[in-house]
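Here the complex is missing a single protein chain, while all its other protein chains stay put.
Then we have chain A:
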Amino acid sequence: MKMFSVAHKTVFVVDHCPYMAESSRQQVECDVLTKSRAQGVIPLAPVSKSLWTCAVECSMEYCRILFDVYPKDKLVNYIVSDSEFHILNTWRREDQSTHELMSALAAVGPPNPREDPECCSILHGLVAAVEALCKITELQHEKRTALMDTAERVANRGRIICLTNAKSDTHVRMLEDCIQETISEQNKLAAGSDRLMAIQQCDLVLVHIYPQGEETLVSDRPKKEISPLLTSEVHSVRAGRHLASKLNILVQQHFDLASTTITNIPMKEEQHANTSANYDVELLHHRDAHIEFFKSGDLHMAGTSTRENGVKETMTLKWCTPRTNSIELHYCTGAYRISPTDVNSRPSSCLTNFLLNGRSVLLEQPRKSGSKVISHMLSSHGGEIFLHVLNSNRSTLEDPPSISEGCGGRVTDYRITDFGEFMRDNRLTPVAESSHDPSGKLPVERAKGQLERYTRYWPMIISQTTIFNMQAVVPLANLIVKELLTEEDLLTCQKTIYNLVDMERKSDPLPISTVGSRGKGPKRDEQYRIMWNELETLVKTHAGATDRHQRVLDCIIACRSKPPEEEERKKRGRKREDREDRTEKNGSKEAEDKSWQESERLKGLLEKEDQESEVIKDSPDSPEPLIKKPRLISEDVQPPERAKGPATLLSMWTNRITVANSRKHQEFFGRASSVNSKFELYQHLKEENGIDTHENGKAAR
């Protein structure tokens, strides 16, 4: 098993010997005189390109199409050969652009006709090409080092495209032999090097270019095997447009491309802005975009045409004028990059600019029957145009059941808005590959880490939470999930807590859910106890992160309300307590406080038990199970954690048990709410009143 096909590496070897300076004898009239000016002016003599110019511009066109369709990992190395070889670029990714190559070609300039032909040969370039193929590319290196198990599967294959003017068939054979010999020599060398690899397969494509009006001295020959390592094919082509169409066909063959002609493109006439005519634009792209036609054999039916030498086929698709402002998500089965065949013609640039400006065009497949089938769509993403394949048949995904038919689908008070906010906070953004994080984690891992922190305590339904329905808690809830807290963050959290204490003193009502409970629900002080418990649960899941997180928890524990029977005492000691909270670090007062806390705690626990049994007895007004749940947590939340310092083993253990227990009880509520027949009936009524009302309990943010 091998990785990397011959398409990974392409070496262009272009002949720069004196005879390439010869004229192609294809003349271009570039002085097109307008009628009004024609009188008395002698037009400029037509110019003609040299064989070299023809070779260079056609090879650049090959590269342009290649780089458009495969912006990476299909690499080109460009070599020019005269009395020596000139390597114009490397396999490195930043060297892979037509601009780089054009710049290097300008430095080389056209062949010097006065140079001694005896010293010049294409052979220098061909030898250099074999050497270049042995050089390892970045991708090959990455794969070899990244995957030990696949290291031996990294193959080294490549293609040499040689543009030259050969003397005869014998000359061609000599070139082939020479390449074969160089491969064996270089392979021996490569065996002992880290940066070199032996060539496992090399395809030579020799293009013999001769001027118009001359007879060729070299015959065409299809691909044949010279040795197990080398295949060779010969194309004998006239310079000019024949060469251009030959290289266009080759780039399609070499990179599995296919052609689509967009027909019926309406375009304003240049001369008469009020009229419009219809134009055609040909695009190249990966042939998988035509896979439906290839398979069904439709390619030979309507909509295809065979042109010129019979090798090139194009699929015709009809432009459908786009409806404005329609953002539709189409059922798309693939997207393929395109390259226009005639990139700077007016119809091409009109189409590509239209698409680059963010518009999409649906394309219709002409059918014999006359029925209209939209099979493709053109659209750009980030400055690149893609041909999208749309599914035009029936989809197996049709008519999916509603999510409300599934489990949990009948629950109606999900925190949809809150989760939307959660998603916005957890959105992703591209991070430069060069930016290094001290943790050594990839950005995506850090994003997952954030998700983990944000979801440590995240009740999914409104009736399961109090604190997330309170505007007053928002500042703390938003900050506590952060990886690190600043001193200012800590202060904000503490302020939030003091604010809650203040609310409690003023007996402000809390948005405790009364869903499913008859009567008024829990009493005010009970509501605050529930709220404090929940807040403590939230903060506890983060307390271990940093010292400041822990201090937020400490603050809650220090500030939270005392059990009801202590109310009197609390009132008396309020002032003192407040002072204490603000001067927590004060040692002498703390010691005094501790003993007070201890007795408080014991009383609290006793009191707790009393209350619990009382609640159960008191059936008509007893809070429904939903509210019971947080109270269970509170039993353990009271404990000796008021003391400063790191958590003890006991407190960690009890925390753990608490969390485990609370989960179990939470589940009990869920079960009760969805299965209990009485409950179900109530919800049904609610539903008739409209789903949205369930969010009413929540304070607007």
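We take it that contacts are C-beta pairs under 8 Å (C-beta built on N, C-alpha and C of every residue); 3 or more make two chains touch, one makes a residue touch a chain; residues count from 1.
Here is the rule we go by: contacts and distances are computed from a predicted model.
Asker: Can you tell which of "Vacuolar protein sorting-associated protein 33B", "serine C-palmitoyltransferase", "ORM1-like protein 3" or "Integrator complex subunit 14" UniProt lists for the chain that's not drawn?
Answerer: When "Vacuolar protein sorting-associated protein 33B", "serine C-palmitoyltransferase", "ORM1-like protein 3" or "Integrator complex subunit 14" are compared with UniProt, the left-out chain turns out to be "Integrator complex subunit 14".
Asker: Who touches the missing chain here, A:114, A:195 or A:424?
Answerer: A:424
Asker: Of A:84, A:177 or A:384, which residue touches the hidden chain?
Answerer: Among A:84, A:177 or A:384, only A:384 touches the chain that is not shown.
Asker: In the complete assembly, which of A:401, A:438 or A:509 touches the absent chain?
Answerer: Per the contact definition at the top, the residue touching the missing chain is A:401.
Asker: Looking at A:28, A:119, A:191 or A:277, which makes contact with the chain not pictured?
Answerer: The one listed residue touching the chain not shown is A:28.
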